[in-house]
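What you see is the complex with one protein chain gone and the rest in place.
Moving on, here comes chain A:
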Amino acid sequence: MTTSVSPYAFTAETFKRVQPEEYYRKILEQDVRPDGRAFDACRTTIVNAGCIGTAEGSAVVRIGDTTVVCGIKAEVAEPTLDQPQQGYFVPNVELGPLCSARFRPGPPGDLAQLVSERLRSLLYVGSSKVVVLEDLCIEPEQAVWVIYADLTCLNYDGNILDACVLALSAALKDTRIPRASLDVDEGIVRADEQATQPLTLRPFIFAATYGIYEGRLLLADPNASEEPLMASQVTVCLMEDGQLAALWKSGGGLCSMEQVQQCIAQARKRYTELASLVSSSSSN
């Protein structure tokens, strides 16, 4: 074999398309990932809050190319009979055909439903709720606030869960709802747009996702081309004092106890980064 390249050899781009797993393995052998990141490095993360004037609260989050917009709208409804003092919190994730060729038009797919459910389940972690629902009460048994948190993905490049949790946290922090009162004679709620107040929030939860490659390597913040190559993924959700809020492991690959411990340790570092991003993101 001479040193000249055979005319039948693949270019790097073709090799990546034809043999994605082999391509990936060859690059990882050099202790680096295809996009030049170290194994434990997350992509550049940007948080911009308060950018949508029509919403009560909003945030745009970019993790690498993954872009998620969260808008919060507040409306008034009757409370349920069994919880007459509690408002509603309704998070929904929209992964439309705009953000990637893998999503079709129509109702939310499995992934969007999964992320929506995860966001909703984060509300009920621990002793207190992310949004204090009792503070959304306008008049017991009559009227309460409904907080609609809608997350729209504009560009899907993997790790949608982290981006959604981050966008939701930043948007909730940015939210201000008008002071409202029930007019008993007329039976309608009037809101004073001039006098707004922030939501009562519990300290934030942030998520950090790690892909486990061949049961041995931990890769932080996998992107869309890496995700299908990971046998399993671990998502660590942490609360303010480093306490564990939720831990999700998906996929069937092997994952040792030490690796989970490692994920949690790395997530603690990531938490401080994200917390400072959110606290400096606010426009007001």
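Heads up, the rule we're going with is that a contact is a pair of C-beta atoms (placed from the backbone, for glycine too) under 8 Å apart; a residue touches a chain by one contact, two chains touch by 3 or more; residues count from 1.
Just so we're on the same page, contacts and distances are computed from a predicted model.
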From "Ribosomal protein S5 domain 2-type protein", "RING-box protein 2", "S-adenosyl-L-methionine-dependent methyltransferase" or "Structure-specific endonuclease subunit SLX4", the UniProt protein name for the chain not displayed is "Ribosomal protein S5 domain 2-type protein"
Per the whole complex, from A:Glu193, A:Asp241 or A:Glu258 the residue touching the absent chain is A:Glu193
For a quick check of understanding: of A:Ala12, A:Leu98 or A:Ala265, which residue touches the chain that isn't displayed?
A:Leu98
Pick out which of A:Pro20, A:Pro34, A:Pro84 or A:Pro108 touches the chain that's been left out of the picture.
A:Pro108
Those residues of chain A that touch the unshown chain are 52-55, 58, 65, 67, 69, 71-73, 75-78, 80, 88, 90-92, 94, 96-101, 105, 107-108, 112-113, 116-117, 120, 146, 148, 150, 152, 154-157, 178, 180, 188-194, 224
